[in-house]
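Below is one structure, written out as structure tokens; the observations come after it.
A single protein chain has been omitted from the complex, and every remaining protein chain is retained in its original position.
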Amino acid sequence: MAEYNYIGASLPRYDGEGRVTGKTVYVDDVIKPGMLYVKVFRSPVHKGVVKNIDASETLKVPGVAGIVTGKDVPGVNVGWFGDVPVFAETIRYQGQVVAGVVAVDEDTAAEGVAKLKVDIEEQTPVFDMFEAIKPGAPLVDPAAKSNYFEGWPKGNTFKMVLGDVEQGFKEADYIVEGDYSEGVQDHASMEPHASVAYLDEAGRLCVHTTSQCLAFQLRSLMAIFNRPLSKMRYIGGVVGGGFGGKNEIHTDHIAGVAALKFGKPIKYRETRREDLRFSTKRGAWVFHFKDGVTKDGRLVARYVEHWHDSGAYNTFSSYGIEKGSMFLSGPYWIPNILIEGHLVLTNKPVSSSMRGYTSSNGQYASEVQMTKIAQKLGMDPWELRFINAWRDGDLGASRYKVLGAGSIEAMKKTAELAGIKLPEHLMQLSSRRR
Amino acid sequence: MQDVSYFAPTEVSQAVKLLAEHGKKATVLAGGTDVMPKINYYELKPEVLVYIGGLGLDYIKAEGGQLVIGAGTPIAKLLESDLVAKQAPSLVEAARQHSSVAIRSVGTIGGNVAHASPAADLVYPLMAMDAKLKLVSAKGERLVAIEAFFTGPGETILGADELLTEIQIPAAKGKAVYGKLGKRKAQACSIVIVGVRLELDGKVCRAARVALGSMAPTPLRCAKAEALLVGKTVDAALVAQAAAAAVGESSPIDDVRATAWYRRKAGTALVARALAQAAGL
Partner (left out) sequence: MKQILSFTLNGEQVDLVVKPTETLLDVLRERLNFTGMKRGCDDGDCGTCTVLINGEPVRSCLTLALTAAGKDVVTIEGVAKDGKLHPIQKAFMDNGAVQCGFCTPAMVLVAKALLDKNPHPTRHDVVYYMSGNLCRCGCYDEIVDAVLAVANGKVKEA
């Protein structure tokens, strides 16, 4: 057996010293001479149309350089996936950014924001998903037919099919149903969202970002700034916690637009309260589960209908439904599965990725279903899971073949660590074969 | 931008002169743990800042049989004081569970009282111990019972020209107990707070104080619960009755921390637990 210098060795982190000494430069630590600061005007109403922005009093505040609005976006006034505008002209959620005030410091910019007069024609919002899908509900996207995302082959329903659930339910001795909901969560990364943007000596727009996905976002930013790649520098990689909350553009676009307009370095950062209230979240999700099981504890059918609250824009939540659907069988072999997913828009902040995006959503629901099934059958909950756990070669809900299944081994290890002695007939089982 | 004046007086007489001069335009600043978030978020745009950290109000002493604490005493000092440990252990417990190290190092007992949130933890042991507050102005001074101090959430009888300078706690009689329910063990804005004190003659209650926090617009003295206890033998059944009575006198609301329903349930358990502990049950 060869000896390795690096493989298997515990090596010090190359950038650890910077972190423990405070030398590592996070985005908010970037300081440029003559740097100006942005504070934004956020819509006080949940839904409406911006009629007019009057900056006459704002511009009189000493130290205010000016404002930035949709009119100042050199390229397209949309962020990510052609969806969220940089500066809103129609409001879809309370807190949505309408304009920015650029000034010598944040106190001055905040004073400028307080003096901005923005006329918004207020409209009726809808907050609850199930209110939003009722016929006649106010439309979140004025150009759409309904508040459903309708872009799937079956329109507003994303379907995932394995086998035949109706047949499966006929074979079941027991049916167990349940309704579950998961609320909104915030990532609360220790580092709030921030950007610094400036033109460098070669005329490139440099943007310091906290983004978790530079390559994705750079394409959107080029379209916003109307700049080719050769005229951009996107500087990132030092992130004070992302957890999925830094997969959408929060501040880069506004900082860049301001840097281009004023020709000065710009810093735009969200306060913690803005971040908590208005930035992207793990969105709410509602599930209806219907499981069919035989009296000897085999799951023969599962039907799940699920609804994800997208907030005011889709961005990639429709992908969330698609990917999330395949995990709703849990790590269990179920020969007949039907998943029907819906994405619903509401007048709330945008739902996005967060820690285990789509793979953790619905898992607690699936596991509570398993517990209810075990109770109904009078069966040991460990045994129920051992019986139904995936083996290599089983099919998942999206018909992919399972390789390297491991939940049986994980359960055995868990029991050992918890001091629980599992019965011998369960200890004989393995993920390698049924 | 409006001009802000900053003063750092070194004597109480200077401080109250400034308050008399500037009245409602003055913002009193001690540790800053309640005032500064408001300034940072532009909710408070101060005109005149009067920093009172240099007034020598940081003291703990025994005087005339009482425990006397300067309003400018940081909460951390309450934890370190042998005198407070001996005379007011329930106040030490409230300080121990309060916020965190970096808040306790500068946040003051006077600030906790004067900011007048119904969730001001230190108020409840003080109420149970019949504490008095010294309020000083350029016109003179007055001593008020702590339960007369609060008039609404964040509101007190303190005049715009007055400064809270001292808290006086009479010699301890009987046993006082503090209880708190928060969503976590540190930096938790309380869901329910309890401050009780029982004076027992054998098993018979001679005097009772039951103070309930985060359960009403102001800190609540539960008179019905107290009346139920006085003159009776304190046992588990009486404790349960008194706890129910105390919560019955409160008016909890639904807010971001908890629902009224939950506060009633948790409050009942917390009062019962504190009374049982005070009675040695």
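We call the chains A and B, going by the order they appear; numbering starts again at 1 in every chain.
The criterion applied here is as follows: a contact is a pair of C-beta atoms (placed from the backbone, for glycine too) under 8 Å apart; a residue touches a chain by one contact, two chains touch by 3 or more.
Just so you know, these numbers come straight off a predicted model, no measurement behind them.
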Selected residue (touches chain absent from view) among A:Arg273, A:Lys295, A:Arg399 or A:Arg434: A:Arg273
Candidates A:Phe243, A:Tyr303, A:Tyr357 or A:Trp390 - the one touching the absent chain: A:Phe243
Sole residue of A:Ile31, A:Ala144, A:Ala410 or A:Met427 that reaches the chain not shown, by the stated touch rule: A:Ile31
Hidden partner interface residues of chain B, rising order: 3-6, 8, 29, 31-33, 36-37, 39-41, 46, 49, 51, 53, 76, 99-103, 105-106, 185-187
Residues of chain A in contact with the chain not shown: 12-13, 16-26, 28-29, 31, 105, 107, 187-192, 239-241, 243, 271-273
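By definition in this document, only the chains that are shown with their structure count from here on.
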Interchain centroid distance [CA atoms averaged], chain A/chain B, Å: 42
Residues on chain B engaged by chain A in the complex (per definition of touch): 1, 41-42
Complex contacts: residues of chain A adjacent to chain B: 61-62, 107-108, 110-111, 114, 271, 273
